[in-house]
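One protein chain omitted, others in place.
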Amino acid sequence: MKVLSYGEVNLRFTPPDYQLLEQTNQLTYQVTGTGVNLLTNLRNFGMQVSLLTTLPDNNIGKTAAAHIRKYGINDDFVSFNGNHIGSYFVELGYGARPTMVTYQNRLASAFCQAEPASYNIEAAVCTSDIIHICGITLLLNEKTRETALKLASCANQMGKPLYFDFNYRPSLNTEHSKAFVKEQYEKILFLADTVFGGILDITELLEIPVDKNRPISEQLQTGIAAFKAKYPVRNYVGTIRGSAVGEHSLSGFIAGEGFKVSREMQVEMLDRIGAGDAYAAGIIYGLSEGWSEERTLDFAVSNAVLAHTITGDVPHTNRKDVEALMNGKQQSLVR
Amino acid sequence: MKVLSYGEVNLRFTPPDYQLLEQTNQLTYQVTGTGVNLLTNLRNFGMQVSLLTTLPDNNIGKTAAAHIRKYGINDDFVSFNGNHIGSYFVELGYGARPTMVTYQNRLASAFCQAEPASYNIEAAVCTSDIIHICGITLLLNEKTRETALKLASCANQMGKPLYFDFNYRPSLNTEHSKAFVKEQYEKILFLADTVFGGILDITELLEIPVDKNRPISEQLQTGIAAFKAKYPVRNYVGTIRGSAVGEHSLSGFIAGEGFKVSREMQVEMLDRIGAGDAYAAGIIYGLSEGWSEERTLDFAVSNAVLAHTITGDVPHTNRKDVEALMNGKQQSLVR
Amino acid sequence: MKVLSYGEVNLRFTPPDYQLLEQTNQLTYQVTGTGVNLLTNLRNFGMQVSLLTTLPDNNIGKTAAAHIRKYGINDDFVSFNGNHIGSYFVELGYGARPTMVTYQNRLASAFCQAEPASYNIEAAVCTSDIIHICGITLLLNEKTRETALKLASCANQMGKPLYFDFNYRPSLNTEHSKAFVKEQYEKILFLADTVFGGILDITELLEIPVDKNRPISEQLQTGIAAFKAKYPVRNYVGTIRGSAVGEHSLSGFIAGEGFKVSREMQVEMLDRIGAGDAYAAGIIYGLSEGWSEERTLDFAVSNAVLAHTITGDVPHTNRKDVEALMNGKQQSLVR
Amino acid sequence: MKVLSYGEVNLRFTPPDYQLLEQTNQLTYQVTGTGVNLLTNLRNFGMQVSLLTTLPDNNIGKTAAAHIRKYGINDDFVSFNGNHIGSYFVELGYGARPTMVTYQNRLASAFCQAEPASYNIEAAVCTSDIIHICGITLLLNEKTRETALKLASCANQMGKPLYFDFNYRPSLNTEHSKAFVKEQYEKILFLADTVFGGILDITELLEIPVDKNRPISEQLQTGIAAFKAKYPVRNYVGTIRGSAVGEHSLSGFIAGEGFKVSREMQVEMLDRIGAGDAYAAGIIYGLSEGWSEERTLDFAVSNAVLAHTITGDVPHTNRKDVEALMNGKQQSLVR
Amino acid sequence: MKVLSYGEVNLRFTPPDYQLLEQTNQLTYQVTGTGVNLLTNLRNFGMQVSLLTTLPDNNIGKTAAAHIRKYGINDDFVSFNGNHIGSYFVELGYGARPTMVTYQNRLASAFCQAEPASYNIEAAVCTSDIIHICGITLLLNEKTRETALKLASCANQMGKPLYFDFNYRPSLNTEHSKAFVKEQYEKILFLADTVFGGILDITELLEIPVDKNRPISEQLQTGIAAFKAKYPVRNYVGTIRGSAVGEHSLSGFIAGEGFKVSREMQVEMLDRIGAGDAYAAGIIYGLSEGWSEERTLDFAVSNAVLAHTITGDVPHTNRKDVEALMNGKQQSLVR
Partner (left out) sequence: MKVLSYGEVNLRFTPPDYQLLEQTNQLTYQVTGTGVNLLTNLRNFGMQVSLLTTLPDNNIGKTAAAHIRKYGINDDFVSFNGNHIGSYFVELGYGARPTMVTYQNRLASAFCQAEPASYNIEAAVCTSDIIHICGITLLLNEKTRETALKLASCANQMGKPLYFDFNYRPSLNTEHSKAFVKEQYEKILFLADTVFGGILDITELLEIPVDKNRPISEQLQTGIAAFKAKYPVRNYVGTIRGSAVGEHSLSGFIAGEGFKVSREMQVEMLDRIGAGDAYAAGIIYGLSEGWSEERTLDFAVSNAVLAHTITGDVPHTNRKDVEALMNGKQQSLVR
């Protein structure tokens, strides 16, 4: 199975040893992005993966492409143009101190400035079995929106299932009304096979009402029922996070033919970013393997739990380790 | 509000990655000191801050001054003389292994060797609203004692409130009898507005008897009552630490007109040093903002809890993050 | 003497140990900029210095301000707004391999997006003796151009000498005709006291013809004579670089009342960036100290030579070391 | 008391900051090995220690020897020959992610290739009071087996107590039948005074049957009784590990004249390797000091708990810190 | 044009900052090998490249493959088996101190232990235009020899030109007589189109006599003439190194239809390893582009000079930079 993802590539800068940016002049960088994270993880599971993106036409773009290849992602559909890449600084939290993410400008990036016509979308879809689009592309600008919609529409025409990830961040929508954004999302929801989202995407963005006094899983069931009544989406998939003092937990759900929730797993967090993409990768992998929803959910949640124990956004997990955790057979030391 | 602190500047050397000194030839250094820690934190809260100190007249002193400016501390009252700075090595603990601090000589430091007459005390007090003195200066030598007392007396004459921090460490008192040390502390206690201390300062150093079989907060109440009967101090402020197996907690108290104790907060410790200075900064800030004792205590304890999650002695916290924690609104990831 | 500079602040990212970006995931960062470089150097020489700039209103801006203070630069005229800072990657060259600088987007930066009206220009000029403007601000956008011209005009009105640095980089002028750019530069040339520039600024940008077959110093003399006939500038100052196989040399010139060229000094380059700013700092310092042109040139060239031996853009040199080199008394080991 | 250990020296490579090997090009290395770990720890407790081993005759061997001396181990019986040293990569785990150890070839090592005749075994035993052999030497090849047996036999003849550590790893036995391996182990079991082992060594390797449905301590008692009926071993010593979700615990046992189990201690793990060697060191030290079995067990388990908080395999603990933990007097900060 | 290379992949460990192994516990690692170096460089020039090799089937092999992909090398013909990879430590020299390379065992490596039948040689040759074999494979063991000869023979049958690199290192030939080795080399010389070698390969290994009192270029001409009389090789290509006190120089030669020597270029060495592979890459690229021998030589020597300025074995140069140097247009700073 071949997966194609359309998404932005970013640079993440992290000071070492839990230091604040202000405390040191040392950084490590990592090449990241929702598409990058997802595809790396799928490749580790054994799938073939391609990224559709545009990188700067300079040493930074060249380096980003090298890292993408290192992750095992095919770079045949990576274009080079412009001179800017989106970046952000991560100051890793500890205990009560939150992880702090500070974004730099991304609208000037090679990705955001790339003309839709510059991509060979047909060829990319044609050689793939599954198409994935990150919803952030609907928020960025006209060019990324147009590209995303062309890609979705092409996938639809060629009969390739479209996985769409809401990733709706109100803070990125600075130019347009919510109505405008909702309209963009709806265009793609009519083309998607499987959607990754939460309760807020349904209630806040799509304005489907639910009773907020009910338990979260009930809200989800009601909301998704209304959602599915409106949009021809096969699966609505997401996570539920629990958090007591000093403890974090994670479960997942799939609303396919029915509504299934996984067990709740404890989470120890080394790095608080990237687990959502790991969850999505687990779902895509399970579904493409033809696993039951139960097994798929279990695998996806275990994968997300493992992803939290890995430095950086990119989830370098593999099937063997995920299944060991899922089956309660993980060890503390493997030699 | 402008705060002036008289205190020593030190270099802290820390091996990376929880390594012991013996395990690596790598170190990071940090410019620290009770005054430095406190003022940095107050500056982050929005106050104006100045340090009264002496640094070596060489590249080390120049570097220390650069870091002090970086912290946002005014260096107008920093003098340069001599060639030595006090230093210590910190081997960070983990779990059952304690953090180990090894001090190098500090009596030879530019700070300890500075003549009291070399400081322009009047000008420094004159341009400040609040004066802070660290009690370690009473323990070091004749020169630092004389400077501390001149500063206290000048603050008193100009009607500027004096915050005094006991910081009594028997190990630093190697030359004199306890009677002598007690006598020095008493001189300053007659001039102080607010004192930071614990139960041992009252019972061991000042020799005020309390019943050690009573709970700690009762001991504090009785002891402080006797303390206040003797010295004209307005507030006696401090922390109470609780520690079960593998768990640490922190609460604070203010004995002002009454005796108030804050709630007890759980502590996760990345770095075990500097939280006391963060607590003091929280108290000074709350009182100078005219907050209630309850709010001040809550803020100070939350600040100390956050300080434990930051590498190094210097508490780089800000009001927004402290209040988020204090109000139970802290997140694990901010973007 | 107080110097005020208007200029952009950038982040420079450098891989360690002469590695290429592609070879490692480690970086060090440094806070730089023509104004930052110049002012840090002037502060090291003993002058008081202030920066007029805008930084992002987030942890990156806060960190940049901390570094600026560390350099000894007054941050009273630093504003905080927006969320982006210009950045570039430096892959340090070695031998025949050039140092490679890759810029990221700077037009989206807090500095470029700052409204001219957001600066308190009068207050800034009023409290300064010398004003410095970097020509890059004329190339960036309408806002930086307007701010630069308002500042120049204000300096003129208050009788404060204006030092203007051409820094003309054709690559930064992507939107406008050269005629447009020339027009902007001319506006400021009519207000400047001292201008830093080279032969290309005169021949290419200002289109003053010289005979390119003549030696460079002759070209400069002819060109500058025509330049001064047109613009009421007191001094035209710059450097001449010589380069044989494996060897680099540097000399400087001042075209004030006459035309003076310094001796030629050998250069060993650890870091190939920032020496031009060090040269300018040397000139400003010498002139403000009332030194002869000869001594000023000698000092400025020696300072630039030393700056080449320091990692990063910022020239951390001091008067004592520059004069030791200038007087042939430098040692290889000082203890 | 002088302890001699025969064992392999290895290089351990560890990426920093919990990174995976794939994520960075940075490593730290450490010189390790069961004998190295044990002897370093015993030296820290005040014993004199010597290593009997062979290192490569090149810069790697020279460096390994330098580290061994740094640990305080006498290198008089270290030979130099060949050019290879066994090595392994450790990717440190976190939370649910296991620590992953990847071994490189060790059969080609200078140690494995060293001729038994190349060691001066009599001299080494003669100058020692206690002999220690790591069971891995029985698994490696004919040369290490022969050396180990010669050493054991020599110890026996000179009346020096032999401590033997099973360390049986089926994965290292790739060439021979289990029967062959059992035969080798038995040869040494007839010569040993004290044996370090677990339940699997008894049931799997030596094929002594126990009822696996009984609690582990009962299994041990029954199994060891049968073991002791067959082999003339004075003490059989080992640890019992408990593991609930997110929690680890450790206790120890000695089957000497009776069967004693220590209390169970909680474990926080910074580095998951080397604690077994620390436990063995604690036992050897306690027995050689003539302590009771209770005190010896308590000391050994506390030592192993501390060893888990130290980066790397080598347990840099000392008696004072172990006893503080053992007596519940450990602090979180020592200054 | 597609290039296939058969060769070993190694790990190189280097201490930072010119330190000796004994001085620090820090290392960087790099994935290297003659084939890796050559193919990376050719890919940078724009060619398509594949590596035929075997890596360990563990995290080390997985990491090595990731780096190979990062370099832009196709990993379709990379197999995974065994658990060992050859490695060496490089202590970088400075001035009069040589760079010291210490090899670890390579015969136990996955590469050396790979069965010839495990490679799909026909498929690999079939999809390539040029085949490259490193002579070290003839020295290692029976398996690598057989694989190399099968590959050469297959290339020959399919009419794909074979580039063969002598790389004869007497120290690697520990088992066999020189006669045996000569015999192996001769088998391949009868199949090769272009051979990389020096004068010693001709005189020492192949025992073709030349007058050693003549200048080196004359020795080469005579020796190669005899060589070509014997073996049906089209081109014999190599370098000539000159070395005065503190200065190094490099020139290249091609003995094709005639005998051409390039100009001599000065060399500044940051890293003394890998330039030979860069030279070979330059030759292969020039010949495959159909350039004249003069231009090809000039390009290859310039490329080798640049490779000396890059940390590590792998020559990350590109055509633009090589041609800038070759045409005397290199700059010291590119922005």
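General observations
Per-chain residue numbering starts at 1, and chain names A, B, C, D and E are given in the order in which the chains are listed.
Everything that follows uses one rule, which is that contacts are C-beta pairs under 8 Å (C-beta built on N, C-alpha and C of every residue); 3 or more make two chains touch, one makes a residue touch a chain.
Everything quoted here is computed from the prediction, not taken from an experiment.
Counting contacts over the entire complex, the absent chain touches A, B, C, D, E. Within the complete assembly, B:His84 is the residue of B:His84, B:Arg272 or B:His316 that touches the hidden chain. Across B:Lys2, B:Lys62, B:Lys150 or B:Arg335, the single residue that touches the chain missing here is B:Lys62. When the omitted chain is restored, the residue from E:Lys2, E:Arg234 or E:His248 that touches it is E:His248.
Interface residues of chain D facing the missing partner chain: 66-67, 69-72.
In the full complex, the hidden chain is touched by chain A at residues 23-26. Residues touching the missing chain, restricted to chain C, are 16-17, 28, 30, 70, 266-270, 305-306, 308-312, 316, 321, 325, 330-335 (touch as defined at the top).
Going forward, only the chains that are shown with their structure count from here on.
The chain pair with the larger count of C-beta pairs in contact, out of C-D and D-E, is D-E.
Shown for chain D are the residues in touch with two or more other chains, namely 16-17, 20, 22-26, 28, 30, 100, 103, 269.
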